[in-house]
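Here the complex is missing a single protein chain, while all its other protein chains stay put.
Note that the chains are named A, B and C in the order they appear, and that numbering of residues resets to 1 at the start of each chain.
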Amino acid sequence: MSQQITLAQLKRWLLRYADRIDQEASYLTELDAAIGDADHGVNMQQGMHKLRQRLLNMGDPNDAGLDVSGFLRMTAMTLISSIGGAAGPLYGSFFLHAARTAPHAATVDVTELADLFRSGLTGVRQRGKARPDDKTMIDALEPAVAALEQAAATGAEIPEAMAAACHAAEQGMLHTIGLEARKGRASYLGPRSIGHQDPGATSAYLLIQTAAEAFSENGVPE
Amino acid sequence: MSQQITLAQLKRWLLRYADRIDQEASYLTELDAAIGDADHGVNMQQGMHKLRQRLLNMGDPNDAGLDVSGFLRMTAMTLISSIGGAAGPLYGSFFLHAARTAPHAATVDVTELADLFRSGLTGVRQRGKARPDDKTMIDALEPAVAALEQAAATGAEIPEAMAAACHAAEQGMLHTIGLEARKGRASYLGPRSIGHQDPGATSAYLLIQTAAEAFSENGVPE
Amino acid sequence: MNTAHPALMQKKLINDPHDVVRQSLEGLALSHPHLLDVHYDPHFVRRIDGPIKGKVTLISGSGSGHEPLNTGYVGQGMLDAACPGAIFTSPTPDQYLSALDAVCGDQGALFITKNYAGGVLNIGMAMEMAQEQGYIVESVLVNDDVAIDDPKNRRGMGATVLVEKMAGAAAEEGRPLNAVTAIARQVAAQSRSMGVGLRSGASPLLGHPTFETRPDMIELGVGIHGERGRYEIPLTSADRITEMLLNPILDDLPLQPGDRVLAMVSGLGGTPLQELYIVFRHLHHLLEARGVTVERRLVGDYITSLDMAGCAITILRLTPELIRLWDASVRTPALWW
Partner (left out) sequence: MNTAHPALMQKKLINDPHDVVRQSLEGLALSHPHLLDVHYDPHFVRRIDGPIKGKVTLISGSGSGHEPLNTGYVGQGMLDAACPGAIFTSPTPDQYLSALDAVCGDQGALFITKNYAGGVLNIGMAMEMAQEQGYIVESVLVNDDVAIDDPKNRRGMGATVLVEKMAGAAAEEGRPLNAVTAIARQVAAQSRSMGVGLRSGASPLLGHPTFETRPDMIELGVGIHGERGRYEIPLTSADRITEMLLNPILDDLPLQPGDRVLAMVSGLGGTPLQELYIVFRHLHHLLEARGVTVERRLVGDYITSLDMAGCAITILRLTPELIRLWDASVRTPALWW
């Protein structure tokens, strides 16, 4: 059997993401101050704080009777009800759509992971109607998912596949600097949005990055 | 007969004061910004601008049928109706009371001048209820009038008497720097008013200074 | 805090920056105990006398920091509830749903939101959930900001106040949901706005101004989220700025001689009334010079962007019906007649 990502790892991912968001909140907010409304870090922190509380209260997700799909769905609902702004529904849609594709099982393998990430991305795209190069979180997520899919197709193990996804997300995030925004608040600035890194692409990169970290460690106890 | 100050000289005095106020308006306003409400220069400019217009429209005061008393009264009414704030009624009272003491004649000598300045000062004191060392225009006017009186009593000619008054006004103005205000807006600052020169004492010094200039020149045509 | 520019740090009358929205709502509730009731977690502000039978329910939502919008427009003749999000952050779907549960009468509900990605996405989710629960709901998107060329991408600005007032009056008259929705859409369609920022405001969570303007420059085409404008232009006279705000509005909403309008000048939070009157003065002159009658007017802080200095102009083309709805009695913290 190929390597599996456990529910415990999914949980560790999101706890780690919550911590990373706390660390980077003012950075994200400053990025948003440059081309948006200076709230992205705060919004994400608010949502991830709520999610952390739920995750910690939940104990072992298996004992809580959750499978991967249910776990992702719970994550989605929590984020939707606590982030607000553009990021809330978008990250919410990511997890909601991922949950739809995710197996009703306690683990996922790399192919399933790629599928559910793709599905999540489709959710973000359907909800937000943004396309690549619109200077949004899509620009980090799309290359990450593509890299993950490719790695999975070529039989890569999880750490390797996630490292590729993480690298692609980072490139995508950096690529937003040169773009003129066509979606979201930054689009109101027109050409003045060029030269600034998109805050949502940055938080999306951190999401992939923490996933890469959490999915590559094995059996580390909570 | 002793030296006389003519109506033409009185007129020249106030025109000169109007010009000096224009030059020093922002200085006076900055002084007021430090311990008051940043309007003294503007207020004085407003009033002296109105007065200048009247003086220029009037032509020769003698032809306008004015004596010294009437001339000072017209000045008072103009300032009262156009300066506002504390300075309007106070400078207005100065000229109103001076007019009461001034002769119904076309000229005044140095003793009469000292009398009418004293009377003007009394007007300011009655209206504003301030005493010396309260950090107000009184602190420039009081020593100036005293010096003028003393010079007149010792038989000084006008230029000499006015030079003494001007010097005393300047000393009085500078003396306000060390004082804590007890009257006017600066009093609200309490001890924080110390170390700043009083704007009203400064405009009062300029009033005496321009008088000294105008009364010492003879027969310069308008 | 922007320690690099201590002189530019923004001092505020707040306690913990994270408590600003909640404590401000508590103060609002205490300021208007006879008009409003505030619910916390999730946050919404409701008319004290709702739900009202036979009346369409109006619910509006937006980020905090635009006060009095929207919480100040809750009351008779206007909103049944307002959902305040975090600062500059659209409220979440469950705020809308909780408000709906609390105030929805028997005639369905209209959601009003400004056209921002966050507003649209959250309202969209709220609508889906409300419909799943059996509610009859409609929504209107306000997109009056002509600083943005593409109408579909235009931000909602001052027209929001006008939509809420006129749709509120229509609801109060007992008109059905489709009619109230049509009024709201009509007001939105006939309104245009444009704003200018002279000095950045500061979000309490940021602690310093969102951006710095250069000494002689100002921001033309700002929204109400403290962001920079579409263009940076040299500071000029109030009259000239008024023209630069009105012209793009008129390019987009061609007014004919004889047309009657509501003209609104809203301060952005840090500009005194004195200056708003100076802008309104010239705006009035410009409109009357085109033969347009300024039939109704609103000058003051009605939709703000925290403590940004500047203002926004909104023009609404009126019909006799809209005038009647505007004049109808209203009793809210911020509009009362």
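Everything below uses one rule, namely that a residue touches a chain if its C-beta (ideal position, glycine included) is under 8 Å from a C-beta of that chain, and two chains touch if they have at least 3 such contacts.
On a predicted model such as this, the values are computed, not experimentally measured, just so you know.
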{"item": "Contact set of the excluded chain (shown chains only)", "value": "B, C"}
{"item": "Contact residue for the chain not shown (choose from B:P61, B:P89 or B:G172)", "value": "B:P89"}
{"item": "Residue, one of C:A182, C:L250, C:I278 or C:I323, that touches the chain absent here", "value": "C:I278"}
{"item": "Residues in subunit B touching the chain absent from view", "value": "29-30, 33-39, 42-43, 46, 80-90, 92, 127-128, 183-185, 187-190, 192"}
{"item": "In subunit C, positions touching the absent partner", "value": "6-9, 11-15, 20, 23-28, 30-31, 64-65, 67-68, 72, 196, 198-199, 201, 212-213, 215, 218, 235, 237-239, 241, 269-281, 284, 294, 297, 299, 301, 304, 306-307, 309-311, 336-337"}
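Here, only the chains that are shown with their structure count from here on.
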{"item": "Topology of the chain contact graph, where touching chains are joined (line, ring, star, complete, other)", "value": "other"}
{"item": "Between subunit C and subunit A, distance of the C-alpha-averaged centres to the nearest whole Å", "value": "32"}
{"item": "Mean-CA-position distance for subunit C and subunit B (Å)", "value": "54"}
{"item": "Subunit C residues counted as touching two or more neighbouring chains", "value": "none"}
